[in-house]
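The other protein chains are all here in position, but one chain of the complex has been omitted.
Letters A, B and C mark the chains as written, and numbering starts fresh at 1 in each.
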Amino acid sequence: MVGEGILKGLAETARNFFGSYVSKDRLTTVQYPEQREPQIEATRDFPFLVYDGADWQQGMRCVACQICEKECPPKCIYIDKSKDKKPDAFGKSQFYPATFNIDISVCMSCQICVEVCPFDAIKMDVDYHLSSDNRFGGLMLNKQRLSKSNEYYNAIHPTEAAAVDAQRAEEKAKLDAKAKAAADAKAAADAKAAAESSLAQFAPNQSAAGDPQ
Amino acid sequence: MNSLQSYLILSSLLFSVGLAGALTRRNAILVLIGIELMLNAANLNFIAFWRYGPNPEALTGIMFTIFSISIAAAEAAVGLSIILAAYRHSRTTDLDQMNSLKG
Amino acid sequence: MTASFMILAVLTVAGTVSAMGLRNAVHCVLALALSFAGIAMLYLQLGAQFVGFTQILVYVGAVAILAVFAIMMTHNDKPMALPDSHAAWVAGCVVAVAVFAVLTRAIVSSTTAVQIQTQTVAPQPGVTVQQIGDALLHRFVVPLEIMGVLLTAALIGAVVIAMDRREEMK
Partner (left out) sequence: MTCLALWMPQLDQIFVTASHWLLSYLPAALQPLASAILSVAAIIVAFATLFALTTLLERKGLGRMQNRYGPNRVGPCGLFQPLADGVKSLTKEDIVPIRADRAVHFMAPVLLVAASFMGYAVLPIGRNMIMVDMNAGVLFFFAVGSLMELAVFMAGWSSRSKYSLLGAMRAIAQMISYEVPLVLASIVVLMQAGSLSTVSIVNMQASYSGIWPHWFVFTPWGFAGFVLFMIAATAESNRSPFDLPEGESEIIAGYYTEYSGFKFALFFLGEYIGMFATSGMAITLFLGGWSAPFSFLAWVPSYLWFFAKLLTIIAIFIWVRGTLPRLRMDQLMNLAWQFMLPMTLFNLIIAGVWHFMPGGLLRWLVCSTMVVVPCILFGGGLKRKKKFQIRTYHFSQ
């Protein structure tokens, strides 16, 4: 029959029209600024820099190795290495980035910087409220705007952050153990040397050998 | 000058402008348009004479105009399609350049 | 000569002159549409409602659009070059002016027109569509039928002439 399909279609839209007033679960729209969808854990948009502790300048994990800068496909990262060094989270003396800029209007969210970072210093953010009335200043993120605490990282990507923290704790433990062993060895060597020196000298003092510990 | 005469003068002015266009323009479409204008000027005459004529209830002027409008429409359709066909042949609508009978 | 007649006359003449004088063919057709509309309004002023509306429907709605289509299909929608020789142009204008002069002389000196005018002219001969329809289907029925045949023939003829025949010729 001619026009049967048209009538069927009209019936369908009518059903939708009235149904949307009857059952609220038909309306899937989220009223955005007031309502938010729950964040999915694997969401990612733009990179940020992780720092440990309370002070973002002190705890910055980044050591300005510039691997991410080289790997970035759209070349949206700009890093200036510092002249001096400062101790990092593991207590090692490292360079730090004097400037670290990411132009997120260029960034394509590929996550390659995150993959290549050997220090777990750069991670993907989930914040998408980035609109700005200034295309140049507003979307060019500097070091301060990029830095976010490890707690924040744990909050947005719990699983991933836990794994990273565990790995870093392990590394740190390893390093500590190594340091301890080295210190022990050093202490032992010192003790030995001291003993030897005391032997060489005249008044050996056994208790004094353990004192540096 | 009375109203009938003013209408007639207006119509003759339209006719002359149409004639001038038809004689001077070289684009076939514009020549056709000039001819349409001349037809329209004639129609205006018919209506004016019907309005101020001795017996308007006979409707002769109106009837003449209605038929004339239909004929003009047919003429425009056929004329423009002939121009289109000629354009396909000679790639031009310039009457000065359409100077050969061979297709 | 009333004010409304003057306005309409100026409008119509302006449209006509630009339709014949502008360089861009599309502008010419748009001016032509204005001129047709002006003529239609003159018909209305003369009390011929039906003819006036028919004029708009046929000329502005169909003939102008047809002309526009023809212009687009023949690639004439760019400003045209001025004619090389002014001789033809001048000759055409002279002929037109001569025709106008002769016609005006005839109209002004006509005694018939004055005679008609002095007769009592009905203030507005009320012609209804009903009257026109009656006349068309009684007194003018044969011309009407012939007109139908003519229009059909013109329709078919226009289609046949304008049809692209390259496919057939292959």
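As a working rule, a contact is a pair of C-beta atoms (placed from the backbone, for glycine too) under 8 Å apart; a residue touches a chain by one contact, two chains touch by 3 or more.
This one's a predicted model, so the numbers in the text were calculated from it and none came from an experiment.
The chain that is not displayed touches the following shown chains in the complete assembly: A, C. The chain that is not drawn here is touched, among residues A:I6, A:I40 or A:A54, by A:I6. Although one chain is not displayed, subunit A still touches it through residues 1-3, 6, 9-10, 12-14, 16-17, 19-21, 26-29, 31. Annotation for subunit C: contacts to the undisplayed chain at residues 26-27, 30, 33, 49-50, 53-54, 56-57, 60-62, 64-65, 68-69, 72-73, 75, 77, 128-130.
The definition used in the following text is that only the chains that are shown with their structure count from here on.
Separating the CA-averaged centres of subunit B and subunit C is a span of 5 Å.
Subunit A and subunit B have Cα centroids lying 83 Å from one another. Work out the mean CA point of subunit A and of subunit C, and you get 80 Å between them. Annotation for subunit C: no residues touch two or more other chains. Within the complex, the subunit B residues that touch subunit C are 1-10, 12-21, 23-27, 29-30, 32-34, 36-37, 40, 43-44, 47-48, 50-54, 56-57, 59, 61-63, 65-67, 69-78, 80-85, 87-88, 93. Contacts from subunit C toward subunit B in the complex involve residues 1, 5, 9, 12-13, 16-17, 19-21, 25, 28-29, 32, 35-36, 39, 42-43, 46-48, 50-51, 54-55, 58-59, 62-63, 66-67, 69-71, 73-74, 76, 80, 83, 88-89, 91-93, 95-97, 99-100, 103-104, 107-108, 110, 113-114, 116-117, 119, 121-122, 125, 127, 131-132, 135-136, 139-140, 143, 147, 150-151, 154-155, 157-159, 161-162, 164.
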